[in-house]
Each structure stands twice: as structure tokens, then as C-alpha cells.
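Excluded from the complex is one protein chain; the other protein chains are retained at their positions.
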Amino acid sequence: MTHATSLGLDSRKLAFWTFIGSECLLFGSLISTYLIYKGKSLVGPYPPEILDIPFTSFSTFDLLMSSLWMVLALAAVQRGDMKWAKVWLFGTALGGLIFLGGQVYEFSSFVHEGLTLQRNIFGATFFVLTGCHGAHVTVGVIWLLTLWVRALQGKLGPEHAMTVEITGLYWHFVDVVWIVIFTLVYLIQ
Amino acid sequence: MDQGTPAHDHSHPTAGTYIRVATILLIITVVEVGVFYVPAFKPVLVPTLLMLSAVKFTLVVMFYMHLKMDSRFFTFIFGGPLLLASGMMIGLLFLFGVFVLGR
Amino acid sequence: MPRRHKRWLTTLLLSVTGCAGPFPQTTLAPKSDFGIAIDQLFTNIFWWAVAVFVVVEGLLLYAIIRFRARPGAPPPKATHGHTALEIGWTLAPAVILVFIAVPTIQTIFRTSGQAPDGAMQVEVIGHQWWWEFRYPDLGVVTANELHLPVGRPVALAMTSADVIHSYWAPGLGGKRDVILGRTSRLAFTADSIGTYYGQCAEFCGESHANMRLRVVVDSASAFDAWVAREQAGPAPIAPGSVEEKGRAVFARSACIACHTMEDVPAARAVIGPNLTHVGARSMIGSEMVENRPDHLAQWIANSAAMKPGSKMPPMVLPPEDLTALVAYLRSRQ
Partner (left out) sequence: MSASATGLRSWLTTTDHKRIGLLYFWTAFVFFLVGGLEALVIRAQLAGPNGTLVSAEAFNQLFTMHATTMVFLALMPLTAAFFNYIVPLQIGARDVAFPRLNAFSYWVFLLGGLFMNASFLFGAAPDGGWFGYANLTSKQYSPGLNIDFWLLGLQILGIASLAAGFNFIVTILNLRAPGLKMMRLPVFTWMVLVTQFLIITAFPVITVALVLLMFDRFFGTSFYLPAGGGNPVLWQHLFWIFGHPEVYILILPAMGIVSEVLPTFSRKPLFGYTVVVYSGVLIGFMGWGVWSHHMFSVGLGPIADSFFAATTLLIAIPTGVKIFNWIATLWGGQIRFAAAMKFALGFIAMFIIGGLSGVSHAAPPADLQQTDTYYVVAHIHYVLFGGTVFGLFAGMYYWWPKMTGRLLDERLGNWHFWLTFIGMNLAFFPMHFIGLLGMPRRIYTYGPELGVSTMNLVSTIGAFLIGIAALIFVYNMWRTRRHGAVAGDDPWGGATLEWSISSPPPPHNFDVIPTVASRLPRWSATQLKAIPEGAETAAPVHVPAGSWWPLIAASSLPIMATGAIGRMLPVVLAGVAILIVGIYRWAYEPFEA
């Protein structure tokens, strides 16, 4: 796989950055939809009545931390320090799981308070946007756990640093999207 | 940009840098949430929050995703679509007359 | 000046195609300020396009003929570019585009649907697959046949009851989509008396092709007479007449679930066209068929046979009831 390439860049990494570029448009469209429909709900619950800022701030914190664990995991793999790599990889996945748990809790409490997909346009746009992000987190968690298991099996080593780096790119991108969502959906009501 | 650039050994930043970035990110997040709760900020809330989240965005992309040290090419591949996405969002918001900044 | 070009184009058209007019939906013979503004703009662009076409295709043809391979000719000289030329053929189109863009933008603002004060207000509502026209100031509601006075500005405020349609009467100007939950506007002044044909221009489902309309532009007095008749309320019915029987059939049938009929108190529904003056319309089913007794009877018995997908279900009635009903409808002048 590692022929000399024209740009001197790893092909998989290049492909992955193109993919991330493409994802920008995906989330851009979803976020646009959310913003366009902001304040267009015909019936409540409306965002200020239902969004829980302290709770979501914690989720945000958690996701930011998991990004830190991710870079540390990559640094460990690059050093060849597989012991710490396992720790950080698992930590990152755990951060993702906590975030997802929070989202499950948030969604179910919203549904409890009467906000569903069908209830109003806020519900529809909110669930589809954050749900799409959540789906990305889920994929990321599975991916991270896969790497972690392979690390436990001893099948992941410094020679796979690029794989870990790409996983990291994905994970940080998901984090970056959340940074935007947190501001546009939660803080700017 | 073409031939011969050997896979340049983009020295990844050290754990120290990562932790410093994380600290800044956390502080910004705290400020964001704080600003949200302080009534005095109401008039400038939206621009402030947009700016803060842009800073966070940039930090993560620059340091955690290594765009700062990595090949310029990645910046281009990511920046182009990001630009299109932003243009599309701004255009759509204008067209639907919900330009949030102007509220 | 623009009129001359237009006639020129129509003549070309006739000679090229061997088709005989009249073209009831032509966009090339507009009879309103709105239509004329569009036509002038289009004529302008058309001639620029002709000029570009002649020059560029001419060059292409010349090159093809002049530079075809000849046996034994020396190999061509390799040219890789020519800066002055390149700048030239970037600038030339740019200049032409300025000549197109300026009148375009001027016309956009002139035709943006802003009506002058005192314009006659008409509400247009698109339905699958017919048109409802309401005159809020006159208290008149009709279907598929829009009546307008000549020389008086008109402001159309348009929306849809279901999917997206597009109101279009080419002789009086361009089209505009009508969309549920949104009001679109058109404004124009018709400058000639006559009947203008048009149809729905946005694909709206099975009978999109059959969602036609006509605009009857009348003199002020004739228009006023039409309004007076529409405002007059239902035509009286002689006791014991077949029309009276027909009214009874109407009143006890499903018709009242969908239609408004002023002299049938129970019939106030707005799913289908208002039938109070249905007898005065020249066509039924949005220009599907002439308004004749036999057509009405067929329509009521099975409208979908005339108009695929019609939202009016087949009405099964005994023949004599149907005859009476048709007579009654015919009498709703």
C-alpha cells in the first residue's frame, strides 16, 4: 500500500480528508435546515422550555475530553507505547459512550415532556440534526472499540499509527460538529 | 506540490501541547456557558458565542487534527468544502430571511 | 420596435413550421404591460444570442472547412496560446453580458408583482386540478374563468390549497408558482379586450395537463355587468319545475359535502368549485369540455373518465335525477 505517492501523502489520509470535506456539506445542510426552521414551530414545546444547558454543557465537556484522550492515544501509538494506547483508546470510546448515554437520556426526557419528531418542526429538526450527530458518534465508538480490542489482542502496533490517526480525524471532526451544534442549537436560542 | 516531497516527518505536537489546547477549550466552554447566563451580554450574545465557537473549532482542527503542522494540501481539501458549506448556509439563511446575526 | 421583432419572429416561426396560428398560448404576442416588459427583455437577449450564435458557429464552421487535413501538407505549427486573444475573448462576452444584465435587473424590479394603489385585487387559489378565483372586494367567487376589466391594474394574490401549481396565462405575462402556506404576487394591466388561454405550469400530479384556465378581458362596462350578475345571487326557480327537482337532488346528494351553492343552504363546502353560477361558465372541469347538458351528465356520472385522477368521485344517480340535476345546474346562470 505504501508506494511513494505523488503528493507524498498517505492515500487513506487524503481520502479521509476529502470525506470530511464532504461531511461539512452534510452537516451544513442539516444545520441550515435547523436554523431556517427556528421559531417556525406552530405548537410547543419550544427550545427554551426544554433545552437543559447545564446537562448539555457536561456532554460537551465530556466530548472535548474524549478528543484529548484521542490525541493522547495517537501519541502513545506513535511512540509504540501500547499500554497507554489501550488506556487512552478505551477512554476515548468511553467518553463517546457517556455522550451517547447522555443523548439517550436527553431524547427520552424530551419525549417525556412532549417533544417528538412529529410534534413540531423544532422537534423534527432537533432530533434529525442531533440524531445524525449521535449516529456519527456511534460509528466512532464502534470503530474505537474495534481498535481497542485489536490492541488487546496485540494486533495493533506502531505500524498502524496511520489507522489510529484517521480514526482520530473522524473523532475530532465529530467533536467539531458538536461544538457548532452546541452553540447554534443550545446556546443561541 | 507535486513530486518528490518525501513524506515529510510532520512532527506531532507533544502531549503538553494537547493538554494546553484542552485547557483552553475548556475555559472557552465555561465562558460560553457563563455568557449565556449573564443578562448583560444579551445584546452581543450571538456574535460572542459565534466567535467563541469558531475559536474552539479552529483549535481542534489546527492542533488535534494536525492541520497546522500537516501538509497544506489537507487544509485545502478541508477548507474548500467548508467554504462552500458556509456560503451555502449564509445564502440559505438570507433567502429564508432568518439571518440570525441581525436579530 | 420590440413589436416589430416579435412579428418577425412569429413570421419566421410560421414559415419554418408551416403551422397556422392562432396560437392561443403564445408568449410572443403579449397584451399587458407585464408581458410586454418581458417580451422586450427577451427580444433584446434573443438578438444578442443570434449575434453570438452567428459569429461563433461561423468561426467554427470556417475552421472546420478551412483546416481540414490535406494529404501531403506539412504538419501544423503547434501553438500553445496567445495572451492578447485570450483576454479578448474573455472580455467580449463580459461586455455582452453587461448589456444583458442591466436591462434584466431593471426589468426584474419593474415586474416584481408590486401593483399600483387602486389595483383590482383577485385571490387565486390552485387546487388539484382546477383554479379558484376570488374577488374579495366584490364578493365574487368563481372557478377556472377569470374575468378582468381592460386597462385597469390587477393584483393577483395567489396560493394553493394542496400541492404546488403555477398560474400562467401567457398572453398576459409570465407565470408564478402558487404554494401552500405562502402568497405569491403578480401584477399587470391588460391592454386589449379578448379571451386569453393558459394552464397550470408546475407539475402537480396526474391531471396536471388538464388544469387549464381562461382569462376573459372585457370592457369596463361588460366587466361590471358580469360582476353584477355574479353578485345577483342565485337565479330564481319556478315551483314545480324540473330545476326545482334538480335542486332537491343536489341538496340530498353528496354534492353538498364539497360544493358551495348559494340557494342550497346546506351546500357551503369549498372542496370543489363554487357552483352558484356554474351555468354561466363556458367550459367545465377547468376547460376540459364545453358546458353542455350531456357533458355535465357525463361529468357527474364519472368525472375521472373525462379527467384522469379527478378529485370528484363518480356520482351514481338514477337517470331522471341526473337529468333534473343537470337542468338545475344549467339554470345557475
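Note that the chains are named A, B and C in the order they appear, and that numbering of residues resets to 1 at the start of each chain.
By our rule, contacts are C-beta pairs under 8 Å (C-beta built on N, C-alpha and C of every residue); 3 or more make two chains touch, one makes a residue touch a chain.
Worth saying up front: this structure is predicted, and the values here are computed from it rather than measured.
With respect to the full assembly, the chain omitted from this view is in touch with A, B, C. When the whole complex is considered, the residue among B:15, B:35, B:50 or B:92 that touches the unshown chain is B:92.
One chain is missing from the display, and on chain B it is touched by residues 1-3, 73, 80-81, 84, 87-88, 91-92, 94-96. Considering the complete assembly, chain A touches the hidden chain via residues 1, 5-7, 9, 11, 14-15, 18-19, 21-23, 25-26, 28-30, 33, 36-37, 40-42, 117-118, 120-121, 124-125, 128, 132, 146. Not every partner is drawn; the one left out touches chain C at residues 13, 16-28, 35, 37-38, 41-42, 45-46, 49, 52-53, 56-57, 59-60, 63-64, 67-70, 73, 75-82, 85-86, 89-90, 93-94, 97, 100-101, 104-105, 107-109, 111-113, 128, 162-164, 166, 168, 170, 173-177, 179-182, 184-185, 197-210, 308-309.
As a convention for this text, only the chains that are shown with their structure count from here on.
Mean C-alpha positions place chain A and chain B at a centre distance of 15 Å. Among all residues of chain A, none touch two or more other chains. Across the assembly, chain C contributes no residue in contact with two or more other chains. Only residues 1-8, 12, 14-15, 18-19, 21-22, 25-26, 29, 32-33, 36-37, 45-46, 49-50, 52-53, 56-57, 60-61, 63-66, 71, 73-74, 77-78, 80-82, 84-86, 88-89, 92-93, 96, 98, 100 of chain B touch chain A when the two sit together in their complex.
Every residue of chain A that touches chain B in the complex is listed here, in rising order: 4, 6-10, 13-14, 17-18, 20-22, 24-25, 27-29, 31-32, 35-36, 38-39, 53-54, 57, 60-61, 64-65, 67-68, 70-72, 74-75, 78, 165, 168-169, 172-173, 175-176, 179-180, 182-184, 187-188.
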